[in-house]
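Every protein chain but one is kept in place in this view of the complex.
Naming follows writing order (A, B and C), and every chain is counted from residue 1.
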C-alpha cells in the first residue's frame, strides 16, 4: 500500500484536537476496514466493509445509533438500529444498485458464521450503506457480486487505503473525485484515553461550493477549469458517515454525536442537496451487548453527559478532515461514457490555502 | 382460485362501516396483488407483491408514509418514504432472509422497465417488507430467488387469495397458521365514494392472546389443545400492514392513518412483542407525483383533516378484519422439522363466538 | 379519603399479572401523587402532580422518555425529555388552557427549591400535561392559579384518590365521567421484585366505543340512555398516561414500553380520535442521574432487553385497568351550561360483564 499524501501532509490542520496514531477510524481499538475495488473500463465501483470489533459481532453486539441527515437514500438496516440501539453485523458500503446483492451476501456471511440464526434464534439485521457512483460507474451493470462482499470482509485490517478505492472507486465529491476518507481524534476522560474515529464515503456537492478551512476554493477551481458552475440542479449523490468510538456511549448519546457530523460536512461547503442521501451510523465498543446474556439486569458504563461537548468537537473535526482526506487522496478518474472527475491534489498547490 | 371462507362468512362482522365490493385491498381502484408460493417439504415460503396502480409507478409515484410500530424488523426502503413522502416501486413482501434477493430483483425489474434509472436520472428506492417464517420454513435455505419476484409481479391482479399463500405460506399468527389477509371499507366525502383497503402479512402473537370480537378465544384454543401456553418468551415474528386508499391524503395524513392500524391489531390480542417487527406502509392514489413534472408549483388535493376520524375508523376496522381473514383462510401446515401450525378454521366452530 | 369501589371490586380482572400492593402508581417506591380539586358551579377542574421520588428531583434526575400517540395536544417539556432522556421536575397535569400558569408555577417552585437554577447552573425543564375539560368546566375562565400547583405538590403522598378529582375533576371519558385512574403490576427479575405503575388522566372516546374486557358495553349504555350515538365527529379531548417503574430501564427502553400503552387503551375501545392528544411519559427510578455528577464515566444498570416482553404486558394490563378505574371511580358530574357526564358505576350493574 503506497502511502498517499493526506490533507495534513499539505499543512492543512483541521481543528484543535489531537488525532489518533493513524488518524484513521481504526485508531478505535478493534475496528477494521476492508476494500474490494472494481476498476476497469466503465466499471468503477467496489465494496468497503467496517468491522466494529474482532469477535463475533452477532454474539457480542455493540451499541449503535443512526441519524438521517437527508433520507433520499437506500441504506438498509436503520429501523432496527433505531429500535434496539445495537448493530450485529459488519457495516457494508457499496453503490446504490448493489444494495440488494450486498444485503444478500451479508446475510449469507452471517448464516455461515452463526449456525443459530434462523434456526434456534431469530434472524439478523444486515447494515448496508450506499452512494450512487453512476456518473463514473456503469451502475446499471450491477458489477458488485456476493463474492466481493465476502472478500472485502476477509480483507479487513487496521491499515487501509483512502480515496478512489473500495466503495469509493467511482464516487464524486464536489464534482471532483471523492471516495473513502478517514480521520480520528483522541481525548481524556477520568485519566483514560479514548478515541473517536470517522470513515466517510463522499459523493456529494457542487464544485463551486467546496470550502477548505474557510476558503472558498471551489470557486477558484471553477476559474482554473474555466467553468461557470453556478447551478443548483439536482445531483443524485450521497454522503455516508460512520462514527466509531470506545467511549461508553449509550444509543441515545450515539445519536446525539451523530447529529454533529453535519457541522463537519457543512464546513466543507455541502448544502445537503435534495438528492444527496446523507446518513450517519455511529457505534461504541465501550459496552458489550451479549446475544445470549444470562443476567436479566446488566451493568453498563455511560458517559456523564455533561462532558459530551468534547466528543461533539471530535466528531466535527474528524468528519471535516475525513471528507478532505477522501478528496485529496482520490486519483483523477475517467469512467463510463468518458465522464471524468479530477483530483483535488492536482489543484491544491495552486490554491491559496497552503 | 377456490373461494375460501372468510371471517364474515362465519357471521363475525368487524365494526360498523361498509366494506368495499370484494372486501380486499384491491377495492382501491388500480391496486393489484400477486403471489408466488413455494410449498414443498420444508420449503414453506413465497412472495407477495402489491402494485399501487397499473401505470409506471416510477414515473407516476404515489404519496406514501410508513409507521414503525416496533422496529425489530428488516423492512427496506423506509428512509426515503419518510423523507420524500412517495413510493416509486411495487411493494414486495417475503421472508426475512430473502430481503436481499428481493431487493436485488426489484432493482432489476425497475431497471428493465425504466431505461433512465441510473443513467440519465437517479436511482430507485425498492420497498421490501418481511416476516420471519423460520418456524415452518427452512429459512436458512433461502429458497426465494429473483425469478419469484418477477413472477409475483407478473401475477398481480385484482382478485387474489388469502391465507397460507405467497409471502404468507410459512407465517404463523397467534401460534396458529397465519399469512395474507385483506379487507376494505368505503366512505363518502363530498358526494364521492372513497375506499380504504388493507393487506396484512401476519406472523405475530401467542396463541393464548388471540381475541376475536372481544372474546378471549386464544385461551379456549389452548384448552382445546390441552396446552398451558402462558409464557412471555421471545417470538421472533412480525406483522406487516399495507394500507391503500384513493382518498387524497398527504404523506403526513397517511402517517397519521398508519398510526391507527395498531388499534386494529390490538383488538386481536397482540401485545407488540419485543421480537415482532411491526411496520405499516400506507399510500394514496389520490394524487400523482410525476417523476418528470414540468411545473414548479403543482396543484394537489388534500383531505380536510377535520374529517379524518372516519378514515381512522376504516383503518382500524379493516386491519382487525384483515388479520382475522389471514387466520381463518390459512390452512394447517406442517413445515421444517415437523413444526406444525393449526388453522383457526378447525377451531372456530367450537368457539362461542359464532 | 373514602375508599371508592374500583374495577377489580366489581370482579373485573384485567390481565394475568399480579398487581402491586395498592394497585396504584405509588406502588413504585418513592412515587407520590397530589391533587387539588376545583369543583363549584361551572368550575370543574384541578391539578394533579406526580413526584418521581422523595428527594430533590432536579439534583437527582430520573431516566425518562415520552411517546406521542397523537400530537393534537399541548403537553410541555417533551423536547428535552427526548434529547436528554431525563426529567428533572415533578409532572403536573391540568386543563389545556392552564398549561401556561402551571408551567410558570412549576418554574417558580423549582427556583424556590434550587438556588442554583438560572444563576450558577442552567435553567429547568418543566413537565406539564393536559387534557381539555371544557365540556364540563368553564375552561375559558382559567381558574387554575399558581397556588394550586404549589398546593398539589404539597399534598403529594402515597395514597391518593381516583376519579373526578385533581386534574380529573372535569374530564370526560367515553362521554361518561372520566378523570384520574391508576393501577400497577409486579414482576420478578433476577430474584428481585420490581413494579410497573400507571396513572392516567382520561378524557377521550365516544360512548358507543367503550369496551370492558372485550364486551362492547358502550353500545349497551347507549341503549340504556336511549341514545343513538353513532357519530364520528370531532371530540377535542385527550389521554395522558404516566408510567413509573423501578426497573432500571434506559430512556430508549422506556420509550419502547411507552409505545405499548396504546394497546391497553385500544382494549377499552379508543380509536385515537384526531382531536385527542394522547401522550405517554415514562420514567424509571432504577438509576440516578446526578446534576452534579463528579465522574465522567458512570456505572448504570440496564434491563437485558430479551426480557422486556413481561414489562410490555405489565404496561398493557395496568394501562387498561387504570382507564377503567378512572371511569368507575368518577362520580356523575354536571358542569358548565348544564353539561352532564354520567358515571360508569351507575351502569355497571346493568351490563353483562359482571
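Just so it is clear, a residue touches a chain if its C-beta (ideal position, glycine included) is under 8 Å from a C-beta of that chain, and two chains touch if they have at least 3 such contacts.
These figures come from a predicted structure and were not determined experimentally.
Trainee: Which is it among C:39, C:82 or C:293 that touches the chain not included here?
Mentor: Once the missing chain is taken into account, the touching residue is C:82.
Trainee: Taking the full complex into account, find the residue in C:25, C:102, C:196 or C:241 that is in contact with the omitted chain.
Mentor: C:102
Trainee: Just name the one of C:17, C:68 or C:353 that touches the chain not displayed here.
Mentor: C:68
Trainee: Among B:7, B:84 or B:128, which residue is in touch with the absent chain?
Mentor: Spelled out, the listed residue whose C-beta touches the missing chain is B:84.
Trainee: Would you indicate which residue among A:186, A:272 or A:297 is in contact with the undisplayed chain?
Mentor: The one listed residue touching the chain not shown is A:272.
Trainee: Please identify, in ascending order, the residues of chain B that touch the omitted chain?
Mentor: So the residues of chain B touching the unseen chain are 83-85, 189-190, 192, 248, 250-252, 256, 293, 295-307.
Trainee: Counting contacts across the full complex, list the positions on chain C that touch the omitted chain.
Mentor: Touching the missing chain: residues 68, 70-80, 82-84, 96-97, 99-108, 111, 117-119, 121-123, 125-126, 132, 134, 139-140, 142, 234, 236, 275, 277, 279.
Trainee: List the chain A residues touching the unshown chain?
Mentor: 16, 69-70, 211, 213-216, 230, 232-234, 256, 259-260, 262-263, 266-267, 270-274, 305-306, 308-310, 312-313, 316
Methods note: only the chains that are shown with their structure count from here on.
Trainee: On a C-alpha centroid basis, what's the spacing between chain A and chain B, in Å?
Mentor: The computed centroid separation for chain A versus chain B comes out at 34 Å.
Trainee: Averaged over CA atoms, how far is the centre of chain A from the centre of chain C? Could you give it in whole Å?
Mentor: Result: the chain centres lie 44 Å from each other.
Trainee: Of all residues in chain A, which are in touch with two or more distinct other chains?
Mentor: Residue numbers touching two or more other chains: 83-84.
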